[in-house]
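Yeah, one chain of the complex is gone here, protein chain that is, but the others are all in their spots.
For clarity, chains are labelled A and B in written order, and residue numbers in each chain start from 1.
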Amino acid sequence: MLPTQPIHRKKTIAAWFQDRLAWDSISQFLAHKTVPVHSGTIWYAFGGITLFLFVIQVVTGILLLVYYRPTPAEAYESVQFIMTRVAFGWLIRSIHIWSANLMILSAFVHMFSVAFLHAYRKPRELVWLSGIMLLALALGFGFSGYLLPWNTISFFATKVGTDMATFVPWMGSTLGRYLRGGDAVGGATLTRFFGFHVAVLPALTSLFLLFHLGLVQKFGISTPPWVEKRFRGAGTKSAQMPFFPDFFLHELMVWYGALALLGILAALFPFGLGEKADAFAPAPAGIRPEWYFLAPFYTLKLIPGHVAGIEGEVVGLLGFGLLAFWWAALPFWGQRPDGTVRSKLVTGGAVAFIAYLSTFSLLGYLR
Amino acid sequence: MKHALLLLLLAAAWLPAKDSCLECHSQMTGDLQAPATAFRNSVHLQHGFTCADCHGGDPNSDDPEASMSKAHGFAGVPLRTAIPKLCARCHSDPNFMRKYNPSERVDQAAEYATSVHGQHLAKGDAKVATCIDCHGVHDIRAARDALSPVYPLNLPKTCSQCHADAAHMAPYKIPTDQYANYLKSVHWEELSKRGDLSAPNCATCHGNHGAKPPAVASVAAVCGTCHVFEEQLFDKSPHQPVFAAMSTGACVVCHSNHAILKTSDQMLGGKDAVCAECHDADSAGGKIAAQAAGLIQNLQNRIVAADGILEQARTSGMEVSEAILRQTDARQNLVKARANVHAFAIEAVSQPVEAGLAIAAEDYRAGEAAMKEKYIRRMGLAISLTAIFVTIAGLWLIIRWLHRAEKESGVTS
Partner (left out) sequence: MPPARRNVVFWIFGGGFIGSLVSFLYPVVRFLNPPAVSEASVNEVVGGKEQDLAPNAGKIVKFGTQPVLLVRIAQTEWRAFSAVCTHLSCIVQYDASRKLIWCACHNGQYDLSGKVIAGPPPAPLKEYAVHLRGEDVVISRG
């Protein structure tokens, strides 16, 4: 006799989804995910902080989209409207700006911690490369978003930045026109930058994020070489803590701490509006880009007008390009063919790079 | 043949007229060369005139005997007393001037005849100004030319060349401090520092060709061509008949004629108050002055206070641009109140002051609201932070609990 009743199973909502999504495998995977425990464990939090701040950017960005208008006639006024007429508009805008700055800072910290902990080594080279791409996208977000309030500072910062693009050899003027939507910074630039900021860059970032995070899940969190060596010598596996719930709870604490910091910054140090951009007014004295562009900005200031017959800006841009290429290629010159890391070389290179960036950023700010 | 002649005539018409005077004198030195050099900048040369058009003689002849002969009408250096008539020969002839500029005035000589300078000259006094003293002799430029001695920026200095020279002016028994005083004035400041060419110079109030100081009775009208409100109020005020009876020239009594300084509230009720020069502190006039000074000072203080709190709010990150803009309305009322002083009646001053006070009060309240909003935001932040820190504390406790639970059950990772 065939059973007339189906075998009794827990008729929960979870079971309903499990039959259709097979998400048991995901929860199994997450239950086994671990995080290495050692003196540098704290640095593992910064990737998550960057991601968390990015999510905050998306949420506050979408909220701002409800009221923002991307035309020269209305951009500044719509931001003023958000700041003065919309309930908590000042808060959403200030959080958006502060979170942007903190996100980029966190991305740099994350990147340098990966370098110092040598997490770029085989098999994680592509994680490093996609991460570099994500940093570039974050800087692109910063540059495009900076123009959107259409005030004097953002107008001239964009002018200087897009003028720099024209110094790229061969395709400079085309690149400049593509960025600006014309020969000068104007309404066409604003439309383009708005499109970059809310559509193109988010789409690209989502793709690269999925790739980056997917690989991290696949290979797990990397253990630094010296920790591995220590445990190999002792004959045991290196200490790990479960991601769920331990590390995740720690991460939640850190994320909430970041929220507290954001709240304090947004409420106590809100951002002002400046004055509406006037294309015909002369550039104000002491114009500077955002802090994350200060180092290349100051470097360019130091390069003389012409170096061996080549224009100074071209030399500067080539230099930055080479530097960026060198740093992106870290997994390749940072490892020996036999798989060991060139620890001293990488650490030295990273320290030098940090020294250059911080010194020149400070000088760019003070001068 | 006929065509060739025509072409030749046309060519001759295009060529500059021969001016042997200019050619010879340019090659001389010193005082004989100076007029020739100067004439190169002259508006007359640009229009095709020659030396002979004023001095007579024959500009076509290279022979000095012929070119400077009385037979050819050579008159040499004209007498100073004859200069206006000489210039008027062209400049008062509308048919002649029409050839060069149909809308150019042709009444300068007639005006000059009515002026103090013209009247003295007619009596044979050659020390007074004639056309050449102001416009230059040989290098006469258009008045619109910035290098012309009668260009608004240069005119006061030109007048001062005689009028500030004590030795020169001794026989005329008039003061020689006008230029020095004018340089202290707010009008000169507008002209020279702000480049506002509409600001009055000597000719604006005294006339240029018909130069004569305004009659005492018409001083207010002269000032009133620009300062309309002040004149209208003054004419209806109690000061007008009193000043007229005293023949004191209205506006000049309080504001001086040449050293017209930037006005300030101190003129009403400060240490060197102008009103106090006539009115005792306990007289009716003195009381009105003191009251007006008080009202205006009060409005000024309220505006400054509102500015202060709004600036404080703005630098704290609060958005107060509308209130800051509304402050211009309050300032407009302050300007109106100060202008209305010229009615010398307290209601005229108190009305705009009250309107201004209302606006300043509203803006101050907006500043206060912004500061309160700043406080509310900080309270909101505190509430949110409390919730956040409680959550963090809860998380930490959960983590601790989990670790204890793992240790107790002997689970190791």
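One rule holds in what follows: a contact is a pair of C-beta atoms (placed from the backbone, for glycine too) under 8 Å apart; a residue touches a chain by one contact, two chains touch by 3 or more.
Nothing here was measured: the structure is a model prediction, and the numbers come from that model.
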Which residue of A:W43, A:F81 or A:F211 touches the chain not shown here: A:F81
Residue of B:S26, B:Q332 or B:S350 touching the missing chain in the full complex: B:Q332
Positions on subunit B contacted by the hidden chain, ascending: 196, 198-199, 225-229, 321, 325, 332, 335, 339, 380, 383-384, 386-395, 397-398, 401, 404-405
Absent-chain interface as seen on subunit A, which is shown: 63, 66, 73-74, 77-78, 80-81, 85-89, 91-92, 256, 259
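The definition used in the following text is that only the chains that are shown with their structure count from here on.
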Between subunit A and subunit B, centroid-to-centroid distance (C-alpha), Å: 58
Residue ranges of subunit B touching subunit A (in the complex, touch as defined): 317, 319, 321-322, 377-378, 380-381, 384-385, 388-389, 391-392, 395-396, 398-399, 402-403, 413
Of subunit A, residues touching subunit B in the complex: 34, 80, 83-84, 90-91, 239-242, 245-246, 249-250, 252-253, 256-257, 259-260, 263-264, 267-273
